[in-house]
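What you see is the complex with one protein chain gone and the rest in place.
In this document, chain identifiers A and B correspond to the written order of the chains, with residue numbering beginning at 1 in each.
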Amino acid sequence: MELAEVARRLELESLYTEYAAALGADRLEDWPEFFTDDCHYRVTSAENYDSGLPLGLIYATSKNMLRDRVSALREANVYEPQRYRHLISGIRLTHPSAPPPLAGEGGVGAAEALDLEANFLVVRTMQDGGMILFAVGRYVDRAVRTDAGWKFASKIVVLDGRQIDTLLAIPI
Amino acid sequence: MELAEVARRLELESLYTEYAAALGADRLEDWPEFFTDDCHYRVTSAENYDSGLPLGLIYATSKNMLRDRVSALREANVYEPQRYRHLISGIRLTHPSAPPPLAGEGGVGAAEALDLEANFLVVRTMQDGGMILFAVGRYVDRAVRTDAGWKFASKIVVLDGRQIDTLLAIPI
Partner (left out) sequence: MELAEVARRLELESLYTEYAAALGADRLEDWPEFFTDDCHYRVTSAENYDSGLPLGLIYATSKNMLRDRVSALREANVYEPQRYRHLISGIRLTHPSAPPPLAGEGGVGAAEALDLEANFLVVRTMQDGGMILFAVGRYVDRAVRTDAGWKFASKIVVLDGRQIDTLLAIPI
């Protein structure tokens, strides 16, 4: 293993770590900044994902759609402060030998792109201190290296459960 | 810290990451492949482990026994799809200065062997979307470097709880 590969792994870990920190601190406005402009973001169930069904409850195809979602959440959730703590582990390259660039990423000489997966667990804490397991599953992601560091070109949130609570309209 | 040591740490992290990913994806048939042929695998309680009691509910002394267990699970669990998400963290060398090889591993010149521990948390998701803490505890492991990469020569699953549910017959 070369130092460059080690560095890349740590950089990718940082991408997830900063992502989890932003959501844990309710910095929702920072959330779209983890994505590329023409990103794909989706929340779906494992059952739907395994069946190849393309749609989920939440579906966005650009950073601007993510920003719209954040605005909608800010307008809607004015009363009950809740906290969502993300624990992410098991980050792994599923396509370690650099895959070809995504369509739209620019062809030869374009950004380095990597397919990744990771496990996540989200705990919701209500204001009375009660804690519940809110969501658990895995991320199926594509990250690309941009001038501003690694970004998610695609993030599919695959929930282990079949049912998707409407509360899952929050970023996972 | 030398680059070789850094690389080894990342390789060992990958061992756990791939292990968790296989179990999370219900790829049970891949599970025995994380072990050496003459591996030791055991699930026990912290109380039994601390008392030095050697036996657990689940006890295997070869990769073939692990394969048999998987076959049995596949035959038994035909109806209720459940998902088990493993979050593993805190991987640490408990024997950082390479310990002597295991008996059966070949003596001088044999595979590099390392003692490791890690914390795990397993969340079970039922088909209705309900999630429960299924198991929590630590792994007490020995990993050896083989021609096919790092494998578990020994894995003791030490559950924090005293009681072991029969459902724990699934790989942890």
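Quick note on the criterion: a contact is a pair of C-beta atoms (placed from the backbone, for glycine too) under 8 Å apart; a residue touches a chain by one contact, two chains touch by 3 or more.
Source: prediction; values computed, not measured.
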*Contact partner of the left-out chain, one of B:A46, B:V70, B:M126 or B:A169*: B:A46
*If you put the missing chain back, which residues of subunit B would it touch?*
1, 3, 6, 9, 46, 87, 89-92, 117, 119, 121, 133, 136-138, 160-165
*Touch residues of subunit A, complete complex, unshown partner*: 3, 6-7, 10-11, 14, 16-18, 20-21, 24, 83, 85-89, 121, 123, 125-133
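Following the convention adopted for this analysis, only the chains that are shown with their structure count from here on.
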*Taking each chain's centre as the mean position of its Cα atoms, how many Å separate subunit A from subunit B?*
28
